[in-house]
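All protein chains of the complex are present and in place, except for one that has been dropped.
Right after this comes subunit A.
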Amino acid sequence: MTSYEAHFKVWRGDAEGGDLRDYQVEVNDGEVVLDIVHRLQATQAPDLAVRWNCKAGKCGSCSAEVNGRPRLMCMTRMSVFTRDETVTVTPMRTFPVVRDLVTDVSLNYTKAREVPSFVPPEGVAPGEYRMAQVDVERSQEFRKCIECFLCQNTCHVVRDHDENKPAFSGPRFLMRIAELDMHPLDAAADHGLTRATSAQDDHGLGYCNITKCCTEVCPEQIKITDNALIPLKERAADRKYDPLVWLGSRIRRRGQ
């Protein structure tokens, strides 16, 4: 077991202000950034605020930015840095900061509530839902989401433009709309809700310029852009920009 002293810079402060503070801290073989943050708490900075739960990349609590890259602290191995490299840890920079590494992610809960939930099909009682595996496979990929909100944090639409926050739901919740739109039993359309057009009209799908940063940072490796956002754009285009498809679906009106 080898250990060394690493140079860390950690953002300390709250909504009123703050700065990057320097720390020299011990690092041992096999540790991750969250271990080091915990060591700081245990030794030099007992009041350092950090949110975490599982330390296994599954709860989505420890989202932060390490050397400027949005990551889960518990899944960022120290071995990816050289020993003389300064490791800078900051809170996510898109959401309002609460204290130190903790941010207020409630914007995401608001956005989650704005997506109308699954609409049960008429005449099928709960417990009687039957779906073929091939029909649910696509949305199962999206269900891997651990709600770490790293994608929401990285998306330039809101990261660089506070003024877009009201109009744009962000990759995680546009993906939720895609999931429901691909759901074999969702009956929203029967109640007059076309999820794909609503994604564009009410949730800001058009703001996404498919530059794939959400996909790049997703710790669950969900292909958010390729499998959710682009298909959703295509589905919206079916309804809004493709007269043939629109006419066809008007005439036939049969579920697909």
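Keep this in mind: a residue touches a chain if its C-beta (ideal position, glycine included) is under 8 Å from a C-beta of that chain, and two chains touch if they have at least 3 such contacts; residues count from 1.
Here is the rule we use: contacts and distances are computed from a predicted model.
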Given "Putative spermidine/putrescine transport system ATP-binding protein", "Integral membrane protein", "Molybdopterin oxidoreductase family protein" or "Sulfate adenylyltransferase subunit 2", the protein name in the UniProt record of the chain not shown would be "Integral membrane protein"
Against the hidden chain, subunit A presents residues 11, 13, 15, 17-20, 65, 67-70, 85, 88, 90-91, 93-97, 103, 110, 113-114, 116, 132, 134-135, 137, 154, 156-157, 159-167, 181-184, 198, 202-204, 206-213, 216-217, 226, 230-231, 233-238, 240-242, 255-256
